[in-house]
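Take a look at chain A:
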Amino acid sequence: MSQDQNKNSQVFEGMANIGKGMATVMKHFGRKPVTLEYPEVMPDLSTRFHGRLALLTKSDGTDLCIGCKACAKVCPCNDLIQIEMHRDEDKKPVIDQFTIDKGRCIFCGNCTEVCPVDCIKMLPDFELSGYSREELVLDKHDLTLTGEESDEWRQIRGMNPHVE
Partner candidate 1 sequence: MSHMYLTGFPLLILLLAFAGVMPFLLMTIAQIVQFKAPGKGKYTTYESGMEPFGDARIQFDVKFYMYALLFIVFDIETVFLFPWAITYGNLELDSMAFMGMLLVEMTIFIGILLVGLIYAFRRDALKWQ
Partner candidate 2 sequence: MVELVSVLKTMAVSQVQSYPDWLAQLFGFIGVSLPDDFLLFQWAVILFTAIAIVGQAAVVFMVLMERKVLAWLTQRIGPNRVGPFGLLQTLADGVKLLFKEDIMTRDQDKLLFTLGPALFFLPCFVVYALIPFTSELLAIALPTGALLFFALSSISVIGIVISGWASNNKYSLLGGMRSAAQAISYEIPLVLAVLAVVLYAGTMNIRDIIEMQNNGAFGFPFGFISWFSIWLFPLSFIIFFISSIAEVNRIPFDLPEAESELVSGYNTEYTGMKFATFFLAEYAALFAMGALTVCFFFGGYYSPLGGLLSETLKIDVILQSLIGIDGFAGLVRQLEMISWMMLKTYIFIFVAMWIRGSLPRLKPDELMGFSWKFLIPLSLINIFMIAIQKYWHVTSDLTFGLAWAAVLVLGVGGFCVMMSRHFTAKLEERFKPALT
């Protein structure tokens, strides 16, 4: 190997190799650019993308969440997911508030994995910025999807499409 290099350190071969390298760079000159012009062209994201957090609902648009707080327990960030709930007369859980501080979320996806009813999900949407910190705290209204959207996502994710 060192023999090779000695040979190549010679003046003319060095120049030839520089030429070769420059020609290789020039090969790229006519190639199609690989960059995407983002706001006009959206990237093609995987359906599993760890993006916007959302709460799926039943097909009729009622809450799917049972308030078990499993997501809050496995979240690596302290108090990121906060759930306020109470039980109505039939001992059924009613979710009063479901808050996620998106500004502190690390999008690990732990919450989506432990959810026993497949309620909390991450959608392939990465445009999550806001103009203030307050804007980044999502409440239940911001998080909840409609019934149709939920069905659509369940279909895309290969889950049971209709949940009653």
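The candidate set was assembled so that all candidates are chains of the complex that A comes from, given by their letters.
Points worth noting:
Note that in this section a residue touches a chain if its C-beta (ideal position, glycine included) is under 8 Å from a C-beta of that chain, and two chains touch if they have at least 3 such contacts; residues count from 1.
Since we're looking at a predicted model, the values are computed, not measured.
Candidates 1 or 2 all belong to this complex, yet only 2 touches chain A.
By the touch criterion stated above, chain A contacts candidate 2 in their complex at residues 2, 5-6, 9-12, 18, 21-22, 25-26, 28-29, 31-35, 37.
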